[in-house]
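Written below as structure tokens is the structure these notes are about.
Note that one protein chain of the assembly has been removed; the remaining protein chains are unaltered in position.
In this document, chain identifiers A and B correspond to the written order of the chains, with residue numbering beginning at 1 in each.
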Amino acid sequence: MIESPAVRPPRTGVARGRELRASLGANPLLTVGGALVLLIVLVAIFAPLIAPFPGDAGTATNPFAVLKAPSAAHWFGTDQVGRDIASRVLFGARVSPVIAIIVLVIACLIGVPLGLAAGFLGGWVDEVIMRVTDVFLAFPPLLLALALADVLPASLTSVTIAIAAVWWPWYVRLIRGQAASVAGRPYVEACRALGISRGRIIFRHVLPNSVTPVLVQVSLDVGGVILTASALSFLGLGAQDPVPDWGLMVAQGEGYFTPDWWLVTFPGLAILLTAFAFNLLGDGLRDRLDPRRSFLP
Amino acid sequence: MTAGGDLPAGRDLPEAQPLLRISDLTVRFGPVRAVNGVSLAVAAGPFGLGLVGESGSGKSTIGRTILRLVRSSGGSITFAGSDVGSLRGAALKAYRRDVQIVFQDPDNSLDPRMRIGATIGEVLRAHHVVPRGAITERVGALIAEAGLDPEFAQRYPHQMSGGQRQRVAIARALSVQPRLLVLDEPTSALDVRSQAQILKLIARLRSEHNLSYLLITHNFGVVSELCEQTAVLYLGKIAEIGTTHVLLRAPAHPYTVALRSAVPEVTVAGRRSRIVLPGDPPDATSPPSGCVFHTRCPLAVARCRTEVPLLREAGPAHQVACHRAEDVLAGAEMPTHRRPAAVERREASASELP
Partner (left out) sequence: MTGTGRLGISGLQISFGSRQVVSIEELRLGHAEILGLAGESGSGKSMTTLAILGLAHTVGASVSGSITLDGQELAALPQERLREIRGRRIAAIFQSSATAFNPVYRVGTVVTKALRLHGASKSDAADQAAEAMRQVLLSPDLMRRYPSQLSGGQLQRVAIALAVALRAEILLADEPTSALDVTVQAEVLDLLRDLRESVGMSILFISHDLAVVAELCDRVAVMRHGLIVEQGPASRVLAAPAHPYTAELLESVPTLASPL
């Protein structure tokens, strides 16, 4: 007595295409978030071609166009040394989001394996890892980053390292709880009973089932990292002028806010848009990655 | 060894070289003795040993200790002559090909993020059961053998019913061609029709693969169909062990009698009066003195409070741990629940049947 499945998945190309369009429609978060992130990536790649005054992202200055309000010639206005803000914002897409991504990737590369080990292996491994993590978490993040950045020569690289060093403990804690919970589940126990190696269990079973909160947190953290980097830049420890780092632009333009609001607003909006885009992407990914949520209408 | 669908009646307790021998096994979780000096033997296939007991009896713990998922605190488990507790590395992995387990909860024993085919394929890969190229085919064959369309290989667990998931769990356990299968309450979480189908599947696989199994359950009805021998457990100890049909027809332990009488039956004629077991199962952290069952036993006497009864012969291939086994066998009266008028009302209408 063989049971046949009641529903067969679509086979033909036409049916597959319909399925794809349906899946995109059914997950607007992923679609919109993904599109926005793609936009940011494209802007970063094609900045030299799109920006009206590419030189302004570098060392060019224009003393005759200082602090001009937004106009036809300069859509986002000019800054205190006459540089076109629109061009700098566009080029900034090469800087700020990239820092954020590098920081978060490093933080994950350190934090996730440690958290997995702590959650899955338990015992003294768990104790040691968590106590070390606790120590790092006890420091106010900005202070620790400051201290590190101070020791290192002021540059984007230093800022990246400093923030990554401060960020990873949160992910350890986040994934450890999940990993511990998953490690106790019957299907993991079944894997042990079936003689599957521990390494494979961790990477093929525990990791995919524990990583979702980290993914969501990473997407939320993009904005946070950019702002932290900007704080460090403000203090002179990170990006140095004339690098078109959005955070630095906000920090530098803050003093001119009244009445020249455009120095702060447009880079600020860029940060906002980037953070928003990654948030949507994260939400959408989380939904998409949960196999229980059918993406067929 | 008999082939075919009929199970042989009345096999002797395996003495010479059982496939699995458990000797005086003790398993402690902190202060609790989940398993307290249990000895069992499972013969080579086809053979079924039933482990019947309620919550706290230790039956699931025994199954998991056999699979080395839980560490024993005393006693030994021997499989085909080798001590299971001391297996390491490659030997332990090889053991995991010989002995497998199907868990109670079909909803959670499969990774929700892996397709069924991948789940089974993973096991085949881990043990190099077949060469790489042949994996997909073998997975299909295994799924079909468990009574499912091979197309199910592409499905995720949540796209299947509980009964179907349990079949996959069985297919997965059998993929390594084990000699002994531990079935831990395989049907408790299923609907009655799925239960029947799974039991039929086990019976079929038993005869096709000469399988030996340890069937852990709280339902006597299940063991009567699939197990030559049965052990009844209470609070970590064996109350009675012997040939299944002897236990069912002429039990020697009051708990077995009570357990049997508690099983609901469809036919009015077959219904016995239910033995009343007062109170709830005792706290495992502070078990009663003497016979652990004495606090709820309708036949308990002073001796039961002070002296732990040892397993002794109650007949051919039949052992019991009770001071009053002779009285039980002789048909001692045990207080039954008074049968309320309602039952008589039903029986009255039953008598109206032609």
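Heads up, the rule we're going with is that a contact is a pair of C-beta atoms (placed from the backbone, for glycine too) under 8 Å apart; a residue touches a chain by one contact, two chains touch by 3 or more.
Just so we're clear, the structure is a prediction, and the values are computed from it rather than from any experiment.
K.L.:
Which of the chains on display does the removed chain touch in the whole complex?
P.N.:
B
K.L.:
Pick from B:195, B:212 or B:319: which residue touches the chain that isn't shown?
P.N.:
For the chain that is not drawn, the touching residue is B:195.
K.L.:
From the listed residues B:260, B:294 or B:323, report the one that touches the chain absent from this view.
P.N.:
Counting the whole complex, the residue in contact with the absent chain is B:260.
K.L.:
Of the residues B:221, B:298 or B:315, I need the one that contacts the missing chain.
P.N.:
Checking each option in B:221, B:298 or B:315, the one touching the absent chain turns out to be B:221.
K.L.:
Using the touch definition from the top, which of B:93, B:138 or B:245 touches the missing chain?
P.N.:
The one listed residue touching the chain not shown is B:245.
K.L.:
In the full complex, which residues of chain B touch the absent chain?
P.N.:
Here the touching residues of chain B are 7, 9, 54-55, 162, 191-197, 199, 218-222, 224-225, 227-228, 244-245, 248, 258-268, 270-271, 274, 277, 280-281, 337, 340-343, 345-347, 349-350, 353.
The rule is simple: only the chains that are shown with their structure count from here on.
K.L.:
Roughly how far is chain A from chain B, going centre to centre by Cα mean, in whole Å?
P.N.:
Roughly 52 Å, centre to centre.
K.L.:
Given the complex with chain A, which residues does chain B contribute to the contact?
P.N.:
Within the complex, chain B touches chain A at residues 67-69, 92-93, 96-97, 100-101, 103, 105, 108-114, 122-123, 126-127, 144, 147-149, 151-152, 154-156, 158, 164, 169, 172-173, 176, 197.
K.L.:
Under the definition above, what is the set of chain A residues touching chain B in their complex?
P.N.:
Listed in rising order, the residues of chain A that touch chain B are 1-5, 8-9, 185-187, 189-197, 200, 204-205, 208-209, 291-292.
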